[in-house]
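Removed: one protein chain of the complex. Kept in place: all other protein chains.
Right, chain A next:
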Amino acid sequence: MNAFVPFAAIIASSLFILALMWMSHPSTARRGVRAGEIGMLVAIVGALVQHEVVDYNLILIAMVAGAAAGIPMALLMPMTAIPQRTAISHAFGALAVGLIGAAEYYKHAHGEYAGSFIMWALMFEMLLGFLTCTASVIAFAKLQEIMGSRPVSFVGQRVVNGAVALAALVIAAMLALDPTQTWLFPAFVALALLFGILLVIPIGGADMPTVIALLNSYAGLAASAMGFALGNKLLIVAGALDGASGFILAVIMCKAMNRSFANVMFGGFGKVVAGAAGGKDDRVVRSASAEEAALQLENASSVVIIPGYGMAVAQAQHKVSELYQALTKKGVDVKFAIHPVAGRMPGHMNVLLAEANVPYEQLIELDDINPELPQADVALIIGANDTINPSARDDPQSAIAGMPIIEADRAKSVFVIKRSMNAGFAGIDNPIYYNSNTQMLFGDAKDMVGTIAKELAGGGSGLH
């Protein structure tokens, strides 16, 4: 039976690669999931038939319990909770990696010295695993709003973070060189866990897309490190694929904010500019009613809708889809402009709108929609703020200067649905609200879009 084991690894690795290949387009993506599932099945069977494995009871109980927890989670999870789910699944995955590392460590601590390379790989694996675990739990708590999404900072934060990281590394090195010092091991685990917490508490809600992607990458690298420590090539491949994926997504998110990794991780975004917000001035804001907006929308020939995190918070995606249907029925061309960092994780807006039955061809990326905006009759902004802030383009002094934006202000007229005149996450003033072609629709996104959609569906101009 053991002859099957290396082949299982090759088959599973190939299927994982195919799975990612088929994710390139929505039309083949579900095939990718099937490939991944079959690959996983082959890998698990390969692990179970190894003749070193003699006791199946615990394994089967854990797998049944895991499936019993995982299946309802997958079926009942509302789509709005996808960012939280992703964060907590990184925590689970990283915890598994950490615990396997710990079990391996104790094996080596009491046996013959395994060699420095294996020990280093093992310590690296656990460091990444444990820190990713707590970092993901904090990210989850912020996304689930158990914790405030504002950055948490304290005096000497960098010094403390640095000291904790250094201490963890020193102990890791001591254990790698001499694993028999088991009394040091709990301290190492505690420091790694603590470092994960410290790493994420200073990061604000709007940076979550980058952080989640980065944690995804860490979880993958930890799995790869485990492959090095256990001498398992399948783990190395799967971990490298996951690591590459998280890394690329994190790079895309950083570029979409014109910021560096270091700036996201250590910048404490959102506190720097607090003083700039709320500056009083006498600029005029024009507000409009839902009826007026409906009238203008139905007389438009092209409309670009720009959703942001506010749409997710208000759970307005189904009403937005109704609006899309109503306008399309009237022959208006409606497109959605999706900023890469809109929402709380990569692709967040796309999932919400797809769930609400907006066809995916209408969801257009930043670079493709910007050339079309000057021709658009109406840009309708729903719960987006910093991603459409023209000062990122026009004002080199702005805290978000250089960040690529959706150029909503170039449309012939602009409607902004917003609760009040409060500044967005970055706390930066947004000049688009004061432009002469902008009208504000004050209110809850869901109610406001619902009213506009009703006006449109009611036939005619709906003005009484």
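Basically, a contact is a pair of C-beta atoms (placed from the backbone, for glycine too) under 8 Å apart; a residue touches a chain by one contact, two chains touch by 3 or more; residues count from 1.
Here is the rule we use: contacts and distances are computed from a predicted model.
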> One chain isn't displayed here; going by UniProt, is it "Gas vesicle protein A", "Hydrogenase", "proton-translocating NAD(P)(+) transhydrogenase" or "ABC transporter permease"?
Replying inline: "proton-translocating NAD(P)(+) transhydrogenase"
> Which one, A:191, A:332, A:345 or A:449, makes contact with the chain that was left out?
Replying inline: A:345
> Looking at the whole complex, which of A:47, A:193 or A:457 touches the chain that is not displayed?
Replying inline: A:47
>> Using the document's definition of touch, tell me which of A:161, A:216, A:413 or A:430 contacts the absent chain.
In response: A:216
> If the missing chain were put back, which residues of chain A would it touch?
Replying inline: 12-13, 16-17, 19-21, 23-27, 29-30, 32-33, 36-37, 39-40, 43-44, 46-48, 50, 52-56, 58-59, 61-63, 65-67, 69-71, 73-75, 77, 79, 82, 85-86, 89-90, 92-93, 95-97, 99-100, 102-104, 106-107, 114-118, 212-213, 216, 219-220, 223-224, 226-228, 230-246, 248-249, 252, 338, 340, 345-348, 350-351, 354-355, 357, 359-363, 365
